[in-house]
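Inspection log for the structure reproduced underneath, given as C-alpha cells.
The complex appears here minus one protein chain, its other protein chains still in place.
Per-chain residue numbering starts at 1, and chain names A, B and C are given in the order in which the chains are listed.
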C-alpha cells in the first residue's frame, strides 16, 4: 500500500482534528509537515505525532517532502494557498468555502485545472453513512427518478454574535452545507431558489442583519423539486435528516442517537438524545473524507467533492440571499 | 346519554361509510332518515340499518324527525343544502369543500351564523391520532412557539383523467387537506404562499393542465415558516406525515404501518407496508369526527373544524394556484 | 353473501363486546337470540340491537332460529353448553378455557367431533395483526426452520386478590394465552416445559399461593427452543411482543403505540404510550375472530383456533404449574 506524504496548513481546532484523524490512517498517510502562523503548541504537536517539520509559514510545508496538503487555515487565505499548492503540484484537500468571491473561486479552479492536481473540498457530510446510503439509492436507480428532495438541518444553538456579524449570513455559513447536500442527493443541479427567512430564535440576530430560521424552495435541472429548512436552535440537538422521493420509492434518514435504548415508563417511551453537534454527529465523516482523498490520489479519480462543488455551493448561498432580499425566486 | 336523531343526505361511497360508522355509535346517534337522488339500494340500506325514512329528495330528510344532518352529496349541492338545513334549524356535518366559490361560501356561512346552528366540515385528518397528538403538543405549549411546520402528503396513485379534468387542480382536490392541516398544526393563519409545481408522474396530467408534484412554501401570522409537499403517486402507499418544530422541541409523526413486525433477513431489515389509501389510513378519523360532532352538539361548543376552516382552505388552495401561475409569492 | 344467524350465550362484559362487534358485521351475521341468567339489561340490549329473542335460559337460544352460537358465559358452564350446542347441531365460538379439567375437555371435544359442528376457541391473539404476520412468515417459509420462539407478555396491573384466589394461578389465567401463542408461532407442539416463578410485584399474591413473575423455558417437537416471560405488572402498559428466529432470518413485533408521534425535547426523544390493556390492544382481534368464524362456517374449513388448541393450552398451563412445584422439567 502506497503511503501518501501529507502536510497540514492551518492547525486550529479543525486542523488539529485532521492531524489526529490522518495520523490514525497509518497505512495511507504519513504527516511530514505542518504549519500555522499563530499556534503556540505547534512544536509539541509535531513531537506528539512524530512530524518532522513544522513552521509558521505554509510555504515551508509546500517546499517540504509532501505529496499532498490539507488546507484548514482561515477562509480568506484559502484562495492564495490553493493557488500556491497547485502550482507546487500538490494534491489538495481544502476546507469549505473556497472563497466568498465567485470570480476569485473561478480563477482558483482554473489554476488547479491547469496544474492537473486534485482538489477535494471539505463538504464532509457527503461522507456520512446515512446521506451516502441515500445517495447510493438515488445513483443506483433504487428509488427511480428523483421527484422531491428534502433536507432538514438545525443547529443546537446559535453561533456567537461576533460570528454572525462576519459570517455572511445563515445561507453562507450554515445552509451552504445543505445546498451542497441537495446537489449530492438529487444527482442534479439546482436551477432556481426561493427563500423565506425569519427571526424567531433571537431578535438580536435580526438586529445584526441576519435571520435564524429559513425555508428554501428549490427546482432542479432534472425537473425535481426540493426544500431545505434550517434553524439556528434545535434544543434537542443537532437535527440532520434528509429524504429523496422518486418514481420507484423513497429513502429517508432518521437522526442518529447516542444509543439504541428505549426506556418505557408509565408516562410513555423515552429515547436517547441525538448527538449534540457536528463534531459528535459527523466524527466518522472526518475520517472517511481522508480515506476517500487517499483513494482519489492513488487512483487519480475525481473526488467525491470537487472544486466545482465548492463553487456551486457558494453561488447557491448567494442566490438564496438575493431571493430573501428581493422576495422573488432567483434563477441560476 | 342523549341520543341525537340524525339524517344522511347523499348516500354514495362516503355517505354509506358514514351511515355504517354512525350506526355503530349507538349510544350517541339514531339515524332516522336518509336521502339520495340516484342510489338504487336506498331502501335496502334503510332496512339493513333500521332507518324509518328514505327518499330521493333531501327536503324529506330536513322535514323528518332529525336534529342534525350529514351532507355527503356532490360538492355543487353543498351550498344549497347547508342553507336549507340551517334555515330548518338542523346542526350540520358537511363534507369538504363547502363550495369552490369564495363569495358563495361566505354567504352560506352567514346563513349558518344567522340561524345559530352548528356547522362542522369534514376535514377528517384533524381527528387522526397522530396529527391530533402533534396539535396537542403545540396547543399545550410542549414544543414552545412553532417555528417550522411541515406536511408531507402523497397519494398512492393518481386519480382518473376524468377526475383531473374537473377537480380544479392538485391544490384544490388534494393539497386542500394539507392546507387545512398546517393551519391546525400551527394554531395560526397562513399569510403568504409560494408554490412550485411539476409534472413528473404522468405527462398526460400535464396535458390536462394540472400538475402532479408540488412544494408550497408558507408564512404564518405568528411568524412561523412552513412547507407542504405533495405527489400524486407514492408507489409505497399513502404517505401522510407531519412535523412541527418549535422553541422548546419538535413533534413529528411517522407513517402508520399495517403491522409492527420487523423481518430480518440476510439482505437487511424489512418493515410492513403502510396502509394503501385514505379509507384504510384514516378509518378511525371517520368515526371520531362523529364522536366529536356529537359532543359539539350536546355541549354547544365550537366544532374542531368550523365553517371558517372550510372557507380558509379553499382560499389557500386558490392562492397556491395563483402563485404557481404567476411564479410569485401570494399574500392572503 | 350468506348471513349466519347467531346467538350469544352469556352477556357479561365480554359477551356485550361480542354483540357489538357482531352487530357491526352486518353482511356476515344477524344476531337472533341472546341469553344470560343474571343480566338485568338483557331486554334493553335486545331492543338496541334489534334482536328478536332474549332469555335467562341458554336452551332458548339453542332452540331458536340460530345457525351458530357464541359462548361467553362463566368458565364452569362452557363444557355443558358446548355439549348441548353441539348436539343441537350449532357451530360454536367459545371463550377460553374450555374447562379446567383435561378429561372433561376431551369428552367435550369428542361430542363436538361426533356431531360434526365447528368449534372455535377464543384465543383472540391469534388474530392480532402483529402475531398473525409473524405466523405467516413462519408458515410460508420466509424465516426458514424455526429455532427460537420468544413471547413477552406483561399485564399493566395485577388482578384483584379475589380473582387470584380462584384463577388457578398465573399459568392458567395469564400465560395460557402465551402457551397458545408459542404453538401458533412455532407451527409445532411443545414437548417439554421448565418453569421459574417469583413473587416480585406484590407479596400478598405470594401469600395467596400464586406467583406474579414467571419465565418458562420450552422445547418443541420440531427441535426448536422457546421462552415465555410474564409479569403481572408492567407500569408502562400492556406489553405484548413476540419473536421467531429461524434458519433464514427472524421476525419480531414491537408493541403498538397510541400514536406514531415522536416528541424531541432537550432531554431526549419521547414516544407515545402503548395501549393500557387488552380491550384497547386487541380491539381488532375481537372483530377479526368473528370474520374468521364466518369464513370457517361458510367454507366448512378448520378454525384458526380449534378445540384441540383449547385442550393443549390447558395441558401446557398445568405442566408449567407442575414444573414450578417440582423444580424440574416436565414432559408432555
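In this section, a residue touches a chain if its C-beta (ideal position, glycine included) is under 8 Å from a C-beta of that chain, and two chains touch if they have at least 3 such contacts.
All values reported here derive from a predicted model rather than from experimental measurement.
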item	value
Residue touching the undisplayed chain, where the options are A:73, A:130 or A:188	A:130
From B:189, B:202, B:264 or B:328, residue that would touch the chain that is not displayed	B:264
Hidden partner chain, touching residue among A:221, A:265, A:279 or A:298	A:265
Which of C:29, C:58 or C:194 contacts the chain that the document leaves out	C:194
Touch residues of chain C, complete complex, unshown partner	145, 147-148, 150, 154, 194, 196-198, 200-201, 213-215, 217, 219, 223-227, 229, 231, 233-236, 239, 245, 247-250, 327-329
Residues from chain A at the interface with the omitted partner, ascending	20, 23-24, 26, 48-50, 129-130, 132-134, 137, 142-143, 248-256, 258-266, 272
Hidden partner chain, residues of chain B it touches	234-237, 239, 257, 262, 264-274
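In this section, only the chains that are shown with their structure count from here on.
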item	value
Euclidean distance of C-alpha centroids - chain A vs chain B, Å	42
Interchain centroid distance [CA atoms averaged], chain B/chain C, Å	38
Residue numbers of chain B (touch at least two other chains)	248-250
